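Here's a slice of the assembly, chains where they normally sit.
Per-chain numbering from 1; labels A, B and C assigned in written order.
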Amino acid sequence: MIQRIDRFAVELPPPSEPDPDGAAAVQELMGGKFGEMSTFMNYTFQSFNFRGRQGARPFYDLVANIAAEEFGHVELVATAINTMLTGASPTSNGSAQSPLATKNPLADVKGIGNPQHFLAGGQGALPQNSQGRPWNGDYVFCSGDLVEDLTHNFFLETGARNNKLKVYEMVEHPAARALTGYLLVRGGVHQIAYARAIEKLTGADLTKMFPTPRIPTDRIPECKPHIERGDHLRLYRFSPNDYQELAAVFNGPNPETGEALVVVDEAPEGVPPRDLPPQPAVFAPDYAPEEIAEIATKLRQTAGLPSEPTGLVADLKAQTKRSTKKATSRSKGRSSR
Amino acid sequence: MIQRIDRFAVELPPPSEPDPDGAAAVQELMGGKFGEMSTFMNYTFQSFNFRGRQGARPFYDLVANIAAEEFGHVELVATAINTMLTGASPTSNGSAQSPLATKNPLADVKGIGNPQHFLAGGQGALPQNSQGRPWNGDYVFCSGDLVEDLTHNFFLETGARNNKLKVYEMVEHPAARALTGYLLVRGGVHQIAYARAIEKLTGADLTKMFPTPRIPTDRIPECKPHIERGDHLRLYRFSPNDYQELAAVFNGPNPETGEALVVVDEAPEGVPPRDLPPQPAVFAPDYAPEEIAEIATKLRQTAGLPSEPTGLVADLKAQTKRSTKKATSRSKGRSSR
Amino acid sequence: MIQRIDRFAVELPPPSEPDPDGAAAVQELMGGKFGEMSTFMNYTFQSFNFRGRQGARPFYDLVANIAAEEFGHVELVATAINTMLTGASPTSNGSAQSPLATKNPLADVKGIGNPQHFLAGGQGALPQNSQGRPWNGDYVFCSGDLVEDLTHNFFLETGARNNKLKVYEMVEHPAARALTGYLLVRGGVHQIAYARAIEKLTGADLTKMFPTPRIPTDRIPECKPHIERGDHLRLYRFSPNDYQELAAVFNGPNPETGEALVVVDEAPEGVPPRDLPPQPAVFAPDYAPEEIAEIATKLRQTAGLPSEPTGLVADLKAQTKRSTKKATSRSKGRSSR
């Protein structure tokens, strides 16, 4: 089972200039062979199918726990895409009448980006790659053989870092840059984790392969804050009580920097999501979103809930302010929420 | 983000007679168009892409929260398949020498079931349907239009119940029956939730459509304990702090029984998973799993962890004992763990 | 069996400015999950597989008959695409010599629209969606369970209306607008038909869900003539003798306007198709179409047929003149042909 937490591991910038072509490119990190759906689903299936897990507990815990972090990465990729698509159609109907008050609200995006972002979806992320091809189960490798699965995972993270760098190089939109800067650092940690697991099981030392591909993350501005904060060293434990044995595998020096790897015994505190604005021209969430809001308010009242929405969301307009707290200074509790 | 909890919402029986043909059929509930990967991914993407969620909070909370429960259903389907495949190849090598001590350990499953269960995987679940075709992103509907997405979700749960019943009718293996009995009840609750959401938004009353398809769950032995326990009335909140507004939508009578629907303010307590045994003939998790166990023990020692595995797993052999505690008697805490 | 009638249910405008990007977008209405191939094939398979149809005759007749209308919609989508692609390559070779007289007749469409419109086809429609992905049989739902199939069909028409509106919003080409204006109205009728069928079978009243999505068709200029003519109220019977029981289901008020629904006991009279001009640069129908015409003339003579082509086609250049005859004034016969 999972529990869902309505927070993001990292803050993404608010919507700015829409970038439908960029959003189509970022889809590679969603539904591509090396996208986050792949990392999430690969590790998830490997953990589901793990036989003799009690005897191999440190390895089971590692795979199962990284799977949990990957869900958050899928979420971040979706959010970056949604942010980049915001504003690509008129955000207001110009009058009280209808979305058709603007006669051809999608004319500007004809021939631009992924057409299903507009024709099928409400300017939202799709489980597809940069070519509009759907993610599929053939992207999951789960042989059941532990060393083999780890070898795959090490390779998968390698390929994923390649794709992330390429998207970074292609798309300048702040949301894409913030996303790829973060994912490059976290993907690097997962790559190390799998390399270390192979080492523990076979004795082979993969240290000298790092970084692979040879991405100088320390010189990428959007990676830097995460490195400064120490996120290139930490594996978070994404569970209230389980996956305790991470530290049996994830330890020793970071192969690039020599600094000591650290298991953080809880999930990152995270930040609340932004509430991306309606796009009434594509009926998201309706052509008259205010009517839904009225209904919601009444429903809350009837149910004895507060009259205001209870969910915590970030200020849509506020610029990103990344805290650079060091790992050691993070408080255990979440009382601030 | 998610937190992962290494427990199942419901207990599945231990391995018994292997049933590879049955396991191939159960795959429809995993990677079929109406399988649990579809319900999980549909609601997850809809929640990721939800625009104006603050104004539509009760509906956002509903979709996002059901998505979280669906992860656990994917897990259960995988576990049922793994249980049914256990023992389909020799569980021991007969000697200390090699898996090849048994010359043709997979000869018995040639032409039986899904060949990739054995040729590609370690007798484990695949992200495929009953025909061995991979799940793909085309199975996700996410228009961004709230009423439309809910209409889809109501239909999706309808189709999913059909498939679950059919698998029930085809596969007699205890794990398949326990799985489908449970999923029929829980899927019914989700179907009600979406029907109610449509009703709240449009005024249309779908009550008279229930049950659809017309499955008499109250007469299905494997559904009964869940109905007796009240699980056909409850929506669990799968989050420590979020998705508080479920009760604004999920209320009123169950359209089939007239009993009052209930929001349970936490996830089910669940049960620990069984540790399914190695299948060394297919190298899961290795052809000599005991070597991995030795390594794991040493790693734990080095890391200062307990010498015994810390993860909690159920006794592999113990027969299922379903508690039938009523919802009201469930303790808030989980101190028993 | 079918009989084919070489007429269109509605007139589409003649070719004007070519719009390859727009044509690529309109493909969503052809081969997309919610395109006309899907509506056609879903209802067709449901009618083929209908068990116990005699006992459920009104419902069988409804599904089978709407399937027949959908064929005409597939035809219209193809025609709109073909119209929009006309002129995208030179329509004449500039000399008697060869299509290559113009050295690079497709250079202008490099990187524009669906490349297979030019590289594989003769500037013609493809069974693909807006991303160039082929339609496939997974888009067909046919559970055999009548209520379930109708639920699906209601949802399918809902999604289809979404896509039609989006194409309308994106593509301003007159052919696309004429197409979507017509299809929005006809799709709305089918949506009502399925809602009514569900109501008759279960008692659930879906009236309040209309319109869904909330498209104000009465304010869309290209929908208006069809509404004024009453086409939002009529279900045509597309068979000389069969499917007589439509009226047992399709009756009562239109849920949006309150006007009475009407079964028209024959197919629409329709209009002859335009004969879209050759595109010799892409060898459609040849690089020297006049040679084919010569051969055809001789073949006709040899066969004792008239020397002129017998097929009735519309004047290619004539502007669309929509008759707005009311339903009541339509003559039964087709003597005017």
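Definition applied: a contact is a pair of C-beta atoms (placed from the backbone, for glycine too) under 8 Å apart; a residue touches a chain by one contact, two chains touch by 3 or more.
Just so we're clear, the structure is a prediction, and the values are computed from it rather than from any experiment.
Depicted are 3 of the identical subunits; the complete assembly encoded in this structure file consists of 6 such copies.
Keep in mind that, in the parts below, only the chains that are shown with their structure count from here on.
A separation of 41 Å divides the Cα centre of subunit A from that of subunit C.
We define each chain's centre as the mean of its Cα atoms; on that basis subunit A and subunit B are separated by 23 Å.
For subunit A, residues that reach two or more other chains under the stated contact definition are 120, 282-283, 286. The residues of subunit B lying in touch with subunit C in their complex are 33, 138, 141, 143, 145, 147-148, 151-152, 154-155, 158-159, 162, 198, 202-209, 212-214.
Chain contact summary for the complex, subunit A toward subunit B: residues 1-9, 31, 37, 41, 44-45, 48-61, 64-65, 67-68, 71-72, 74-75, 78-79, 82, 120-128, 134-138, 140, 142-148, 200-201, 238-245, 247-249, 251, 267-268, 270, 275-279, 282-286, 289-290, 292-293, 295-296, 299-300, 302-305, 309-313, 337.
For subunit C in complex with subunit A, the touching residues are 21-22, 24-25, 28, 32-34, 112-113, 129-133, 162-163, 165-167, 169-172, 213-216, 219-220.
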